[in-house]
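A short worksheet on the structure shown next.
Yeah, one chain of the complex is gone here, protein chain that is, but the others are all in their spots.
Every chain is named by a letter (A, B and C) in the order it is written, and numbering of its residues begins at 1.
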Amino acid sequence: MTVTKEQIVTWLEETAVVLNENKEYLTELDSPIGDADHGINMTRGFNKVMEKLPTVADKDIGNILKTTGMTLLSSVGGASGPLYGTFYMRAGMAVMAKEELSNEDLYKMLQAGVDGVVQRGRAVPEDKTMIDAWTPAMSALKAAVEAGDDTVTALEKSVAAAEQGMKDTIPMQARKGRASYLGERSIGHQDPGATSSYLIINALLETVKGV
Amino acid sequence: MTVTKEQIVTWLEETAVVLNENKEYLTELDSPIGDADHGINMTRGFNKVMEKLPTVADKDIGNILKTTGMTLLSSVGGASGPLYGTFYMRAGMAVMAKEELSNEDLYKMLQAGVDGVVQRGRAVPEDKTMIDAWTPAMSALKAAVEAGDDTVTALEKSVAAAEQGMKDTIPMQARKGRASYLGERSIGHQDPGATSSYLIINALLETVKGV
Amino acid sequence: MKKLINAVDDVVKEQLEGMALAHPDYVKVHFDPTYVYRADAPVEGKVALISGGGSGHEPMHGGFVGYGMLDAACPGEVFTSPTPDQMYEAALAVNGGAGVLFLVKNYTGDVLNFETAAELAYADGIAVQSILIDDDVAVKDSLYTAGRRGVGTTVLAEKIVGAATEARYDLKQCADLARKVNKYGRSMGMALTSCTVPAAGKPTFELGDDEIEIGIGIHGEPGMRREKMKAVDEIVDDMMAEILDDGPYARTVREWDNEHGEWIDVELIDPPFEAGDEIIAFVNSMGGTPVSELYAVYRRVAQICEGRDINIVRNLIGPYITSLEMQGFSITLLKADEEILKFWDAPVNTPGLRWGV
Partner (left out) sequence: MKKLINAVDDVVKEQLEGMALAHPDYVKVHFDPTYVYRADAPVEGKVALISGGGSGHEPMHGGFVGYGMLDAACPGEVFTSPTPDQMYEAALAVNGGAGVLFLVKNYTGDVLNFETAAELAYADGIAVQSILIDDDVAVKDSLYTAGRRGVGTTVLAEKIVGAATEARYDLKQCADLARKVNKYGRSMGMALTSCTVPAAGKPTFELGDDEIEIGIGIHGEPGMRREKMKAVDEIVDDMMAEILDDGPYARTVREWDNEHGEWIDVELIDPPFEAGDEIIAFVNSMGGTPVSELYAVYRRVAQICEGRDINIVRNLIGPYITSLEMQGFSITLLKADEEILKFWDAPVNTPGLRWGV
């Protein structure tokens, strides 16, 4: 089983839809421990991506993702802009010229994106950031791909891990980003960036499942 | 029957007490049609008068009232400061050197004060000002004094007229002072200055009754 | 009520102490009676310009004391006119021998107290004139009101006439210029929120979450009318129409006749704006509205003026005549001739307004 270019495009479209649906939710998560704009930032960025997408839809997967990253970089701002911008740019660079992705490709692509986020933002697990959704998601995906699971099963395991990782941010005390300024008061709230990351990987699963 | 210097001093003291008791009430009346400070202004002024009073208590009635007026003038501010300041200064000048007042003196004294207020503020009846309490109060006092009523009876009639005059300001549309800016929206509210004027003349009655 | 204050009774005094500590090069503050005056007063041979009014409008007036603007300011309690002894003693302190001009906002309290002060100063042999600022077009009919209130034009008049005193205009010339600035200036204000007088402890009026008050003064008085909240462009459209379409404004004011020592009635008529006018546009915050929102207001003001062939040649944007922490704004338009522009551009050096030095 492979993931096609069309599915990647659908994934990005699905991501835009889901983020718009969760705009208020993400912003609300960003209120007690941030500055109440994460949903606004993410939808601004992905709505711009939707405008740009038709102009690159005939390009390869690598180029589509790179354009997505550059568009996010120049439209989101905030902490999440350069981080998600880097994520998609690096992901794209890992699958340059490809028109479809094997499970190994898919893993490599996502892992390259996550590595970029770590390099730029220097977060480590338990800092209460998006990394806390991505790290378990990538471990689960890696194990499933190595075990030979099909794409849907592998992504299902990865999404479950991301969801758990997202929820695990609740008891954490933030050490990166705005939330860190709150010290102990950051405890008890779910990280908005981990939540958007979960929504993004879940959108990939939904796309591949074809729901 | 006469009004003694001691009673005039008691009247001023009683006025201070009553205004302090009604501080919030007067300020509240000044909220919908003014700037919410009439009670604050009047108590600031009369508390200053209370500080000054001991230094002139051995002077005649005229001087005591003149000092009262000057103290109000330099401590109240706003519209009511120069108006009440003028009231007491003119009242004092009308009874200079006197140690006690006949009913005729009493009338002349108050009328001189009211004339001063009119000269300074140029209000006419039904402008919705303190004049709407004083004008009927003075007519009633004049008639009673001319009819030979005793002081208490004469003042009772005057106070009743002042109270009516005060209440009659409710349906009026203001044409002087801050309330006039509201146009028709000034209708339906009792004038704060008319209310403090009623309290002042009523304090005189209470003093003379010796309650 | 949450305010950065200590005891309610000390609010004005402590704020003035802070001002004196902050700006010893510009101003001194005298207490009992209270007035703020130029550190280098009296300036020999210069007309002394004095204004004053209730506190709560900062930086006006105390923040405008200094070179090229006021010689003294008399702050009353919050939203309460100051008392005649303040103005009288301020006049004695800053009179440089060329006389004293009182700039008085048209509020009954200010008018009556300044009148008494003028009489006192005159009795002392000080040449004194007194000019009323009454520029608030929200007040419609001067026959049935205390007349138009003095609002935004006051700031512009203090700047312009202050510059004229530095240029050694004599007392009559300064008074004439002040009267002209008032004649050419029109204002209107609105509120998004009420303000809270410290001594009262609660908001002066209640406004719903979706309501605004149009045509307010600067003392938390309710305005002309209450409206539903709407887009800033619509609000500005309405207010600009009130100002620009306002007809000739005629009324009688009392002015002090220094020669004969008496009050005289003066008939004044302000002409309306017309296409081709050059103006100074002043967009003012009521205190709680940040400058960012004022720029949204200014944007629309500029568009409207352009559409009506009215040429904004100078502007002033910021919190200059405020109502405590009220959110809202006012617009003041001042027709500017050569004399007015010259004195507008002249150097000014005060805590609240500064350029050219």
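Just so we're on the same page, a residue touches a chain if its C-beta (ideal position, glycine included) is under 8 Å from a C-beta of that chain, and two chains touch if they have at least 3 such contacts.
The shown structure was predicted, so the numbers you read here are calculated from the model rather than taken from an experiment.
Considering the intact complex, the chain excluded from display touches A, C. Residue A:178 is the one among A:59, A:142 or A:178 that touches the chain missing from this view.
When the missing chain is restored to the complex, the residue among C:32, C:210, C:265 or C:338 that touches it is C:210. Considering the full assembly, C:233 is the residue among C:233, C:255 or C:278 that touches the omitted chain.
Although one chain is not drawn, the whole complex shows that of A:21, A:35 or A:146 it is A:35 that touches it.
Touch with the hidden chain on the side of chain C covers residues 2-7, 11, 14-19, 21-22, 55-56, 58-59, 63, 192-193, 209-210, 212, 229, 231-233, 235, 287-299, 302, 315, 317, 319, 322, 324-325, 327, 329, 351-352, 354-357.
For chain A, the list of residues touching the undisplayed chain reads 27, 31-37, 40-41, 44, 73-83, 120-121, 173, 175-178, 180-183, 185.
One rule holds for everything that comes next: only the chains that are shown with their structure count from here on.
Nearest to the common centre of all protein CA atoms is the CA centroid of chain C. Chain pair with the most C-beta contact pairs: B-C. For this pair, chain A with chain C, the centres built from the Cα atoms lie 56 Å apart. The distance from the centre of chain B to the centre of chain C, each centre being the mean of the chain's C-alpha atoms, comes to 32 Å. Once the centre of each chain is set as its mean CA position, chain A and chain B turn out to be 76 Å apart.
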